[in-house]
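First comes the structure, then the notes that go with it.
Missing here is one protein chain; the remaining ones are kept as they sit in the complex.
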Amino acid sequence: MEEVKEVSRLVQESTAAYRIICEQFGEAVSALDSNDTMPFFEVLESGRWVEIALFMRDHAKLKFNYMACMSGVDYPTEGKVGIVCNFQSLALLNHKLSVKVKCDRAGGCIPSVSRVWHTANWHEREAYDLFGMIFTGHPELKRILCPDDWEGYPLRKDYKVQERYHGIKVPY
Amino acid sequence: MGNSLNAWSEALIGFNLLGLPLGLIVIAVIPLLFIALYSLTYGVYGERKISAFMQDRLGPMEVGKWGILQTIADILKLIQKEDILPTSADRFLFVIGPGILFVGSFLAYAVLPFSPAFIGASLNVGLYYAIGIVALEVVGILAAGWGSNNKWSLYGAVRSVAQIVSYEIPAAIALLCGAMMAGTLDMQQINVLQSGEYGFAHFYLFQSPIAWLPFLIYFIASLAEVNRAPFDIPEAESELVAGYFTEYSGMKFAVIFLAEYGSMFMVSAIISVVFLGGWNSPLPNLGSFALNTWTNGPVWGAFWMISKGFFFIFVQMWLRWTLPRLRVDQLMYLCWKVLTPFAFISFVLTAIWEIYVP
Partner (left out) sequence: MQELDTVGQGSVRVTRKSDKLVILEKDLATEQMVLAMGPQHPSTHGVLKLECLTDGEVITEAIPCLGYLHRCFEKCCENVDYPAIVPYTDRLDYLSGMNSEFAYALAVEKLLDLEIPRRVEFIRVIVSELNRIASHLVAIGTYGIDLGAFTPFLFCFRDREIILGLLEWASGARMLYNYIWIGGLAYDVPTDFLKRVREFVAYFRPKAVELQNLLTENEIFVKRTHGIGIMPADVAINYGWSGPMLRGSGVKWDLRRNDPYSVYPEIDFKVAVPDGKHSVIGDCLSRHLVRAVEMEESLKIIEQCIDKIPSPEGFNSRSAIPKRIRPKAGEVYSRAENPRGELGFYLESDGKSTKPVRCKARSSCFVNLSAMKDLSKGQLIPDLVAIIGSIDIVLGEVDR
C-alpha cells in the first residue's frame, strides 16, 4: 500500500479556514483534526464559543453562513457531553469546517449560538432534549421531541428509561 | 292562460279526504320528495361520479351496478351512526341549527314553478320571497357554528355570515334585472313571458344584449350563497377542518348535507327560471317541425325545468373539482369591488334597454 496520500480539497480548504480562526483565538481552540471525512477542531474555552461563532460567520475569508447540522454527542469516558457543528460557506466560499464544543456531563453549559444562526435554535433544543446540556442564552430552551415532562436524557449512554409515564408502563 | 296554468296545484288544493287537506300535503310533499330523492341519491351520486370522471378514476363501483346504490348504503350508514352532542355545546342552538338550515333551503321550493301546471304557491312576489328566504340559511349556519362551541366552527360561521350576506347584494340586483325585463315578480308569470315558438330565443338571456352580465353575476354570487367552491371558505376543509359543521355527525350531518344539495338545486332553478325560461322548451319551431310545440306541456315542462337545474348543478360541480379556493379577503374583494358595481351597471343598462328599446 502506498502511504503517500494526496491531501483532499476538503482538508486543504478546512485547514486554510482553521488557520484564520487559530490566529485570532489562539489558545481557545484546539489543533485541527485533519481527517479525510470530517476535519474539525474543538473549542477549548467554551465560554468564547459565541465570539468564535460570530467571527466564523462574519470574517471576510470565512463566511460560514450556513450551519448544516448540529449533533449532540455523549462522551462518557471523558465525562462530557458536547455538540458537533458542521459549517459551510454556502454559495459564497464553499469551504467546510466542523466544530466541537464540549461541557461537563452534570449541569454543563454551552453558550447558545441561536442568535448567530437561527437554525441552531431547534438544533440546540434537540441536543438539550436528548443529551441534557444547557445552552445559556437560548430564547426558549425546552424539550422539542420528547414530552415536556419526560425524565432523563435518552441519548446519553447511561440512560435508563423511566418505569412509568403518566401511569403508562414505558418499557415493554 | 293564467288560470289554467296552475291547474294541478289548484285542483289539488281543493282535494280533501275525510276532512284532511290531502291536496295541500301532496303539494308540499311532491317537490320535497323529489328533492329529497334527487339530492340524496342523484345529487351525491352524481357529484361522486362527476368528480371521479374529472379525476381519472372510477368513483363508487361496488354497491349495485356502477355503484348506483352507493348513496342508499351511505344513508343506511348515517342513520345508524351515533348522534353525538358535544358536552360543551349549546344544546338548543346545536340541534336547531341544521333544522333552520334545512327548512331555509327548502322553503324556496314553494315558489319554484316545476311545470306549467304545477307550482307550490303561485305568489305574486315569488322571486322576492325566494331571495329573502335564502337569507334564513345564515341563521342556521350561525346557530350551528356558535352552538358547536368549537373554534373552527365559529370561524366557519363568521366567514359564512360575512360571505352570504355580502353576496346577496349582487345576487339580488342581478335577479332584479330579470324581474325588470319581465315586469313581474311572479315566478310562474316570468316563465309564461318567456314562452314562444322560437324556443330559446324568447329566453331573457337572449332577449337583451346585456342579460348575460346579470346572468353571470347571479351565477357567481349563487355559488357563494350556497358555499360551493371556489367560495367554500365557510367549510374550507383544509383550513377549518369542516367549518361550521365540524362537530356534527350522524343524521344531523346528513341534514346539513341535504340542505346543501337542496340549495344547489334551488339556485340553479332560480337562475333557469329568470334567465333561461324555466319549464319552456329551448327548441324552436322550424317550419312544419313544430319542435317547440311538441316539447311543451306540463310533463315536458317538468323535464325541462329539472334538466336545466341539473345542468347548472353540473356546472357547479365542474367548477368545484377544478378551481382552488379563494381567500377570505379576496372573496370580499370580488363581491364588493367587482360583482356589486357590475351588478349596478347591468341594472342601469337593463333599465335603459327596457325603457328605450321596445
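Order of writing sets the labels: A and B. Residues in every chain begin at 1.
Assume a contact is a pair of C-beta atoms (placed from the backbone, for glycine too) under 8 Å apart; a residue touches a chain by one contact, two chains touch by 3 or more.
Predicted, not measured: the structure shown is a model, and the values here were computed from it.
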Chain not shown, touching residues in chain B: 51, 54-57, 151, 155, 229-230, 232-233, 236-241, 321-330
Touching residues (missing chain, whole complex) on chain A: 35, 37-38, 40, 65-69, 71-74, 84, 86, 90-91, 94, 98, 117-119, 121-123, 126, 130, 143-147, 154-155
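In this text, only the chains that are shown with their structure count from here on.
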Between chain B and chain A, distance of the C-alpha-averaged centres to the nearest whole Å: 64
